[in-house]
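Data block below; observations after.
Only a single protein chain was left out; the remaining protein chains are all shown in position.
So, subunit A:
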Amino acid sequence: MYGGDEVSAIVIDLGSHTCKAGYAGEDAPKAVFPSVVGSIEQQEVVNGTKFEKESESMSDLKGGLKGLDSEKAKTKRKLYVGSQALGFRRDHMEVISPFQDGVVADWDIVDNIWAHAFKDRLLIDPMEHPMLLAEPTSNAPQQRERMAEILFENYKVPALFVAKNAVLTSFASGRATSLVVDSGGGSTTVAPVQDGYVLQKGVATSPIGGEFLTECMMKSLESKGIIFKPRYSFKRKEARPGDFQTIDLDFPNTTERYKLYSQRLIASDIKECVCRAPDTPYDESAYANIPMTPYELPDGQIIEIGADRFKIPDILFNPSLVQTIPGMENFIDSSPVRGLPQMVIESINKCDVDIRRELFSSILLSGGTASMQQLKERLEKDLMEESPQAARVKVLASGNATERRFSVWIGGSILASLGSFQQMWFSKGEYEEHGASYIQRKCP
């Protein structure tokens, strides 16, 4: 529906795991694709000599990626963005992420992700559409200025707005004051929001997100002797109806990271299919005899998953469980991590006494990992036990799975489509007059 003076804005929520992009006013993002990209270092050699140089290029690649500066990167590597481009295995293709510790470290990759979203997925000309971007709750001022610069200079967007994840989630649930628990791919963030402002002093983050749980799931199953065969490493043929043959293929030039990425895709699907937060803290002996749940791997192996179904999600509540998973023992030592209920309580206790009650009664769940079955019930139960007597604990999550997963994007989509919002944009004219730092005034 096109509504008079409303311009069709584009809304982008670039998360650490998935990028969500679409048209403002719609119910769900049109394009949802991984935030990691494939990268192949380009060799400036002619075809004939390329082959001999291959072993050399591998070592180049490992050294090059660490101390990479974006200028050099632009000329020397080719990036593959989107689930399709990434799903196709290529020789020497690494998998890299623009994020480091939850903030953007490599703007060249972000630039490529945006370009993919605009040109390949949404099929729009960025010069014609205002852009609303969701940003991590604790984004630094320099980050947003850099973002504004790239969008105004490289893409020539007519107008821009940057809204905080937690605020959008809070508004989309009808609350101006709430405690937003955003458990996404790369991390979990707990942020108190009061009257549409994030109370920065109360923000708590932990590195335990969906990807971490996936890693634990994979390590735990591998320790039980299960081998994850990446989808590219075999062919399946139906020899006779109902009888499949698996033929292993060998690609010696596949990078270790790409192999890991493909294996994680499988582990992540297992996690999403079978995992469920346990009703009470996980206890090894109590779960020893629970019935096994079957899962069919892409290569036809059927594996059985028992206690891990409950143990893996419980890591969110009790991170020290990680020590019992082979290969993950060292995680806790490096940084002390708290469980979800402790994070919530600490965050609330850092806020003003007057609003604590209100925060306890409006705890909002958002993000992919928060969609885990029974997670809401478990968090509510744990908090009831640990919260002060007078507080009324209420954990809320949208019943609709799409709304829960995309709450940030949906909030942005509605906001950007409001007629009254059109006066709020940070316009290109204002950018040219006042510079990128003006964004701090326009989008506080």
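Quick note on the criterion: a contact is a pair of C-beta atoms (placed from the backbone, for glycine too) under 8 Å apart; a residue touches a chain by one contact, two chains touch by 3 or more; residues count from 1.
To be clear about the criterion, contacts and distances are computed from a predicted model.
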Exercise for review: Assuming one chain is omitted from the figure, identify its UniProt name from "Dolichol-phosphate mannosyltransferase subunit 1", "Protein Abitram", "ADF-H domain-containing protein" or "Cap binding protein".
Suggested key: "ADF-H domain-containing protein"
**Study point:** Absent-chain contact - pick from A:Ile40, A:Leu79 or A:Ala163
**Key:** A:Ala163
**Study point:** Residue of A:Lys20, A:Arg90, A:Arg175 or A:Arg356 touching the missing chain in the full complex
**Key:** A:Arg175
Study note, to complete from the structure: Contacting the left-out chain: of A:Leu79, A:Leu415 or A:Ala436, that is A:Leu415
Point to revise | Those residues of subunit A which, in the complete complex, touch the missing chain | key: 161, 163-164, 167-168, 170-177, 195-198, 358, 361-362, 396, 403, 410-411, 414-415, 418-424, 443-444
